[in-house]
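With one protein chain held back, the other chains of the complex are shown just where they sit.
The chains carry the letters A, B and C, assigned in the order they are written, with residues numbered from 1 in each.
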Amino acid sequence: MNSFGRNFRITSFGESHGPGIGVIIDGCPPDLELETGDIQPFLDRRRPGTSPLTSQRKEKDSVEILSGTFEGRTTGAPIALLVRNQDQRSGDYEEIREKFRPGHADFTWQKKYGIRDHRGGGRSSGRETIGRVAAGAVAIKYLSGKGIDVTGKVLAVHGKTDPDELQQEILSARDAGDSVGGIVEISARGCPPGLGDPVFGKLDARIAGALMGIGAVKGVEIGDGFASAARFGSENNDPMTKSGFASNHAGGVLGGISTGQDIVVRIAVKPTPSISIPQQTRDIHGNEVEISVRGRHDPCIVPRIVPVAEAMLALVLADCMLEQAKYTAG
Amino acid sequence: MNSFGRNFRITSFGESHGPGIGVIIDGCPPDLELETGDIQPFLDRRRPGTSPLTSQRKEKDSVEILSGTFEGRTTGAPIALLVRNQDQRSGDYEEIREKFRPGHADFTWQKKYGIRDHRGGGRSSGRETIGRVAAGAVAIKYLSGKGIDVTGKVLAVHGKTDPDELQQEILSARDAGDSVGGIVEISARGCPPGLGDPVFGKLDARIAGALMGIGAVKGVEIGDGFASAARFGSENNDPMTKSGFASNHAGGVLGGISTGQDIVVRIAVKPTPSISIPQQTRDIHGNEVEISVRGRHDPCIVPRIVPVAEAMLALVLADCMLEQAKYTAG
Amino acid sequence: MNSFGRNFRITSFGESHGPGIGVIIDGCPPDLELETGDIQPFLDRRRPGTSPLTSQRKEKDSVEILSGTFEGRTTGAPIALLVRNQDQRSGDYEEIREKFRPGHADFTWQKKYGIRDHRGGGRSSGRETIGRVAAGAVAIKYLSGKGIDVTGKVLAVHGKTDPDELQQEILSARDAGDSVGGIVEISARGCPPGLGDPVFGKLDARIAGALMGIGAVKGVEIGDGFASAARFGSENNDPMTKSGFASNHAGGVLGGISTGQDIVVRIAVKPTPSISIPQQTRDIHGNEVEISVRGRHDPCIVPRIVPVAEAMLALVLADCMLEQAKYTAG
Partner (left out) sequence: MNSFGRNFRITSFGESHGPGIGVIIDGCPPDLELETGDIQPFLDRRRPGTSPLTSQRKEKDSVEILSGTFEGRTTGAPIALLVRNQDQRSGDYEEIREKFRPGHADFTWQKKYGIRDHRGGGRSSGRETIGRVAAGAVAIKYLSGKGIDVTGKVLAVHGKTDPDELQQEILSARDAGDSVGGIVEISARGCPPGLGDPVFGKLDARIAGALMGIGAVKGVEIGDGFASAARFGSENNDPMTKSGFASNHAGGVLGGISTGQDIVVRIAVKPTPSISIPQQTRDIHGNEVEISVRGRHDPCIVPRIVPVAEAMLALVLADCMLEQAKYTAG
């Protein structure tokens, strides 16, 4: 389904080469100041064409608020946001009308729906994340008023953690017609304790679902994550003192509920599947064919995933904040 | 919330030291053969007291079917399953009425609800997973009729992968009053392509949410997971041939939809937080105190998580199968 | 589906002649005093066998709280309530194993599920409402603490409104092996303005869905309802004064949101379809047959629907109260 969240609920639509991409936010509290200037900077951060490290597709990605605000404030009505597509070179994609690109959704979507908008990946394109980022910007604005900050950063690319080195990895991959993956860390500071809903709406479960649902993400860990699997309990538990927890191995979540410490999450991002190096694949008729994916692709999607991952974490937290309000006020 | 799934939907209830633990399954297709014999073996696998490696709490965990079947077959009505608690030594827990156990949900649940059933962790106890396993057994039965098998295994404990060595790690930890974590792998064979619902109900997103929601799980990865973050695209993509995919780095999911290959997932399980080694913590009045968690605890929860993780994967797949039926028949 | 509500969410299970009937309440606020004594009186009001006007089935309908409370207070965990069936004379129903009773769900459930628990109507039995009433009792308790009272009454039976006359109608119908319908009015006093969620979760829409979902209900109207269709706007609008509304034609709801006035709803209840007068029908093999429905049936279900309708209205209001809390606190 194309909706996410229970209370701060978003519904997303749009394809890479259709008229546009958009999102509806249902449940944003009323009387929040909101204008396009609160959203546009986040879209600009995920926008392509801004550096040699990213796709050269030129899109302004200008957002329009279609509903839900009055005189610069939210009203409690659904907020619809629309970004029109502009630089569509659908011709670039004629080859993939019939060929399944390895590592892409082409084959699986064809199997699921029996029909597929192949142009730029259609609905499975990374441009779908515009809706996430636009809605996330509103969530971030709401959270900011509650003293909660969400930030993300690239931790590693192709195994390199030094900024200069990882940039070099990306450029080398691009020149070789190849691509590279990496690790992103997202964290939230200022969360009150008590967020998250046992047993199937736990905060960590929601975060994991939210982040694993971003295209190219293949792993999620909270706090010390996989490292904690090789620990003793006596090493891994976070002792408590009068002033709070003495450490944060847990990443800010215990029993599925926030502790009040920083929430810390890392995601594994696979290398972009679109590479110009020739690959073996199949066409829709079942024939084996070779494919060299041309067009304007990112050699490394990791930096552009940062605002998307921030948006998803913010959406989860906004949702949990409103859920928890029921206990406070109910 | 205590419900999970959209179509094969379960709702769970019960506490460690209350009258019992149960689950309602809503949406199980009618005319499926079902009796307690289909469920009990799965509960027996997660049951405590069966080996020196596990908690010595003695529970038969006998399941009763309260509704939803008629003459040994499901009717389409909700299936309610109930397991009565038996061996409750609530006295063991008197100390933790006022002290927050490090690594446990005690502090966060108190903060969330302002009230807490401290006996054995109450609702945050591992006994909550009885509902998951019982419902999962029904999902496994349904999937089995569709040719889908779900299996899990322990991959590592405290960094050791050899069966003898990892057993020794558990016993050593137990003797030291400590605990150890580990890695579990769950996979599903026989899934048709097409399962999963973009963009927020992707198969991998649902799996991640389902597994991260199990107590003690701190990380989830699909296919090559975190390893893929250090790869080139040319290494990581799975080429296609006439007979299918030539490799399965993706773990059976592309673009959030199943490929038809094996679905492969790994989870990181933290060491059991209940250890008898003294730890520093706080009581509900804000005082710093020492705690040594006694009672009947598992020095390593990893083996007992296997049937729980299988259940959660099966529940996700059953849910997706029914969702996909709408496209087939709709 | 067998769940109802978003915030104060109930999930119901059980059949007329299975082991029992039950309900899980998920989302009840923590720290509410709750014991069986808060629930049992409501079950006693809907219980059969208490007067010559009702079915002679003897059921104690004793409720057990399986989870969700600790030391007499709710904890925020799901509250499971179970009523065991006792007086099951399944033999009474052998005839309807193969015959569809006119006016009953037999034919449609067979068509839907392809399988049917015919004993006493199985899941389609009026005993299903035990779950509604038990959960409604908890909602009523919660609402009572917020100053909201829900009450219901019989307005008419078979067109008669005088208490003595309507009782006589029921007895006459019983003696003739026939049955009669009637009208029930339910109202809520003390609701704050602001309850209900446009545009698809309007208060009146939820109430209508909740009440029309009770078996035998064929019509729902709010405020002046159908009478307002024959009015001028100048007659039907409720003017406002300093001290509030001058009239309540609207029944306490404007634009789908509560006004703060009494919420007033009426429902039309059809005559019980189980009558001993012979009727023409079909069996499951397609043959035309005659049926005379014996067993222990109510000649008029109207009085016993009152506590069910109160329960459903209370469940809607509790749900809306928690939803609205998000705006107050969010």
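Here, a residue touches a chain if its C-beta (ideal position, glycine included) is under 8 Å from a C-beta of that chain, and two chains touch if they have at least 3 such contacts.
Worth saying up front: this structure is predicted, and the values here are computed from it rather than measured.
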item: Residue, one of A:75, A:88 or A:328, that touches the chain absent here; value: A:75
item: Contacting the left-out chain in the complete assembly, out of C:134, C:180, C:263 or C:313; value: C:180
item: Touching residue (missing chain; options C:77, C:156 or C:263); value: C:156
item: Interface residues of chain A (partner: the chain not displayed); value: 1-3, 9, 11-15, 18-22, 24, 26-27, 30-31, 64-68, 70, 73-80, 82, 112-117, 119, 122-123
item: Chain C residues touching the omitted chain (full complex); value: 1-4, 6, 12, 100, 102-109, 111-114, 123-124, 128, 156, 158-159, 173, 178-183, 193-202, 204-213, 215, 218-242, 246, 250-251, 253-260, 268-275, 277, 279-282, 286-288, 324, 327
item: Those residues of chain B which, in the complete complex, touch the missing chain; value: 6-7, 27, 29-30, 76-77, 198, 321-323, 325-330
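As a working rule, only the chains that are shown with their structure count from here on.
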item: Most distant chain from chain C, judged by the mean position of its C-alpha atoms; value: A
item: Maximum inter-chain contact count - chain pair; value: A-B
item: Multi-chain contact residues (two or more partners), chain C; value: 27, 30, 76-77
